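I have a structure I would like to understand better, so I am pasting it below and will then ask my questions one at a time.
One protein chain is absent from this view; the other protein chains keep their places.
What follows is subunit A.
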Amino acid sequence: MTNVFDRAGGKVWDAFSGTTPSLSGPLPDPSTDAGWSGDHPKRVGFFTDTSVCIGCKACEVACKEWNLVPDDGTDASDLYRLTGMSYDNTGDLGASSWRHVAFIEDVRPHGTATPAHGGQQTGFLPAGLPAVHGGGNGHTPRDAATAPPDGGTVDLLALLPDSGAHGQQTPDDERDVRWLMSSDVCKHCTHAGCLDVCPTGALFRTEFGTVVVQDDICNGCGYCVPSCPYGVIDVRESDGGAHKCTLCYDRLGEGLEPACAKACPTNSIQFGDLDELQAAADARLAELHGRGVQEARLYGRDPDDGVGGDGAFFLLLDEPEVYGLPPDPIVTTRDLPEMWRNAALTAVGLGAAVVAAFWKGGRR
């Protein structure tokens, strides 16, 4: 029986023959690389545009509901596990949190913001956000924005009244406050460390180019957990299995979009074919830059990055680490051929040392 996981594991032989660098680097079609025949569906993914995220957590809820993801450890004695750091009480992605809305409340003394952290004259505000141009009180672009751009996406930012929600400045005499929100998710890497290191074949590459754990195969060895450069996958205490976002593999098969994208009220989470999402993201970035939001940047979009690009990528308004994302992730198996070489040489040395210990008897 040729099952998917054996095929997914098949790529390694090519990798070690030295011709195809499929342990790292750009890879146009990870599904074919994993052994799917050429007529598989196109690679799909998420583009999470954090500039329109309102931090409502509908994605977290929809994900839990659809995927029957259990409670992530909340109990009364733990005071509902309030983090106490911001409006984010989920904390991070994990075995029972497949979407996580990061919430950053950036508070600084007035006027101390540097251009590196934000717009130019307006301190660290995303300067291109229309509501700000009037000096924090402007109602200017409301009607302009109600007309959707040709892409069909309504720019909800511009719909917000006054200093409402996103990237806003409190008219406080002493401090500037900025809120950043971003819905984090498994990146479905082109070169997925979790998939590479899984010793059972429980993790596999789907025909959609996504990475999924088969719960009936996983034996809870936990190797995927420290191998993810983003800290996404984790082992669930209650059942001992490793769990993470499946990009709603079951829904994809029925032609439905993933639950989080369906539930997102601002279209911050966009689902689609990866190439189309990338084009949309590039256009959105150009638009924001054109509006003067210089701090906007794409994260995980670059197929030349350390994981060969992400299947789920982001538009961020600050450095990735501010959102809890690694600034320059590299799939750990990129260095694996060298590691095996070192270990093999050292093993030969160790064997030689044992033999050498018996040299010339020396018995007394």
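FYI, a contact is a pair of C-beta atoms (placed from the backbone, for glycine too) under 8 Å apart; a residue touches a chain by one contact, two chains touch by 3 or more; residues count from 1.
As a convention for this text, contacts and distances are computed from a predicted model.
> UniProt names the one chain left off this complex as which of "Polysulfide reductase NrfD", "Acetone carboxylase subunit gamma", "siroheme decarboxylase" or "ABC transporter permease"?
"Polysulfide reductase NrfD"
> Looking at A:Ile54, A:Ile104, A:Leu274 or A:Ala312, which makes contact with the chain not pictured?
Touches the omitted chain: A:Ile104.
> For subunit A, which residues reach the chain that was dropped from this view?
Subunit A touches the missing chain through residues 5-6, 9, 12-13, 15-16, 23, 73, 82-86, 91-92, 94, 102, 104-105, 107, 193, 196-202, 217-223, 225-235, 237, 239-241, 278, 281-282, 285-286, 289, 297-298, 301-302, 319, 321-329, 332-333, 335-336, 338-340, 342-351, 353-358, 361-364.
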